[in-house]
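Heads up, one of the protein chains got dropped from this complex, but the rest are sitting where they should.
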Amino acid sequence: MPRSIVTLTTDFGTAQPYAAMMKGVILQRAPGTEVIDLTHDIPAWQPELAGFWLQHCQPWFPSGTVHLAVVDPGVGTARRLLAAEFGDQVVIAPDNGLLGALIARYPRTRVREVALDALGGLLPARRSETFHGRDIFAPIAGEMAAGRLSVIGLGDTTEDYVRGGFTLPEVREGVIHGQVVLADRWGNLVTNVEAPRPAAEGSLKLRLAGRELPITRISYAGLPEGQPGALINALGLVEIAVNQGSAAELLDAGPGMGVEILGAEIPAPRPMRPGGPGGRPGGRPASATGEASGRPGAAGQGRP
Amino acid sequence: MPRSIVTLTTDFGTAQPYAAMMKGVILQRAPGTEVIDLTHDIPAWQPELAGFWLQHCQPWFPSGTVHLAVVDPGVGTARRLLAAEFGDQVVIAPDNGLLGALIARYPRTRVREVALDALGGLLPARRSETFHGRDIFAPIAGEMAAGRLSVIGLGDTTEDYVRGGFTLPEVREGVIHGQVVLADRWGNLVTNVEAPRPAAEGSLKLRLAGRELPITRISYAGLPEGQPGALINALGLVEIAVNQGSAAELLDAGPGMGVEILGAEIPAPRPMRPGGPGGRPGGRPASATGEASGRPGAAGQGRP
Partner (left out) sequence: MPRSIVTLTTDFGTAQPYAAMMKGVILQRAPGTEVIDLTHDIPAWQPELAGFWLQHCQPWFPSGTVHLAVVDPGVGTARRLLAAEFGDQVVIAPDNGLLGALIARYPRTRVREVALDALGGLLPARRSETFHGRDIFAPIAGEMAAGRLSVIGLGDTTEDYVRGGFTLPEVREGVIHGQVVLADRWGNLVTNVEAPRPAAEGSLKLRLAGRELPITRISYAGLPEGQPGALINALGLVEIAVNQGSAAELLDAGPGMGVEILGAEIPAPRPMRPGGPGGRPGGRPASATGEASGRPGAAGQGRP
């Protein structure tokens, strides 16, 4: 039997061993489980960023992986716990919008409300009000990793949950309006706009803070030195970067800032529906604005 | 055979691969061992904080886990190496007070002095004077994980070691005097005071820097916004927190600062003896001041 895999995405940081406690609990229940850290550095109280990364990591993990997302400012309140099925992978997260954009992107996703009462004896009898990661998420993952609990056993499907998450890009008068989602370690500005299809060769442009940049498919090293450029990154998203420099610093830009994409082909027959019928949970994501070009891992696309 | 588990707690940071070298050594001797990082971000030269975290992590790890604690400013001197047994788990640490509070808390803990000479051929013949983590701790853990070395083989029991560690709270005239042990990533102030039992309903209060806060059992989200509150956290300890804010910033407070707990029931028959007969190594810790309420993982308690 292959070893089960559980991933952790939290805002715990790594200075205190909170994530390690979760690993201990999982390993007590399911010896031999491989527990992989996605990141513990989600900014505090930004569950939507956890959802963003789960969306972009999930395609690269094996079947059966259980993902725990614990960015949970409402822990201990009446907020519910959700389990979303992506193919045969499961993401368990609080009902606070963390899964919002992810589900909007893959509308066929089945979402369940975790029925804590029904799980009964599988959970510790006494649980803290402030660390459900250790006392609820980890025990559930351990039981699932050990094969004693299936996703169906977690609870009934539901349509009633917090949508939230990052706003998806909108198309208005032929222009795609998106936003900067994060600045990475190199100062690259990652947006929420999936690789658009150019209306004509070389027509794609990005507007940010009064600047207009052509969107290319070249690598970082292909950008002119010291100048910002826009490209399609390895997540299949539009990104602003500087060759061996920081776009965030150079442009004094960061998360939340709006971007506009010009010169994109806007599918006419079915108006752009981000996360529309093309959404394929469990598979490599297809682009809402251009199936062929929007797939991460596609040739001609773009270092993390 | 289930895979052996070794945990690492150090002040190495993660920018340099010192912890990875230890993992390599362990895996050379015991292929397949699961090596779990508790944290590598213990502030330099604060072994007592490593002991604090080991105390609070150990209950969540499986039987047989070997914990290595390498916060060791005296490496290369005559300072000895200790092995403390917590149930069927072992913590290996330098004799510098790292284990002090942990042993005081669980007075039945058996402590051994690691007899490096007697371990003879199991250790590398040539060892550095500055990285015992790689050259002594890791080889020992590897041999134990591989089943070739037992805790008894490490050396004889001893009563003669550095006690130190965080001062345990003291009771004076009906008031529990404790201290802030750490500020976590969210700015929560964790104290060393285990969940006290209220003398009367709602009687518990915490005094810090001239402020007086009621101690509740509610979650973070249950605290009034922008106001500090005191609660029992998921470690079973009194903690000062701000709902979606930083108590450390708001109160300009940090580690070492004194706190007073008022309105606690002080057990009369046997004057409060933190870590007294109630200490149960290897099990979930019971509170010295209130068995029923002081257990981490208990209902009505408190995110990391």
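We just call them A and B in the order they show up, numbering each chain from 1.
Here, contacts are C-beta pairs under 8 Å (C-beta built on N, C-alpha and C of every residue); 3 or more make two chains touch, one makes a residue touch a chain.
A quick note: this is a predicted structure, and the numbers were derived from the prediction, not measured.
For chain B, the list of residues touching the undisplayed chain reads 11-18, 20-21, 23-25, 27-28, 31-32, 44-45, 72-77, 124-135.
Residues of chain A in touch with the missing chain: 2-3, 5, 7, 9, 14, 34, 36-41, 53, 56-57, 60-62, 65, 182, 184-186, 217-222, 231, 233-234, 244, 295-304.
Here, only the chains that are shown with their structure count from here on.
Centre-to-centre separation between chain A and chain B, using Cα means, comes to 34 Å.
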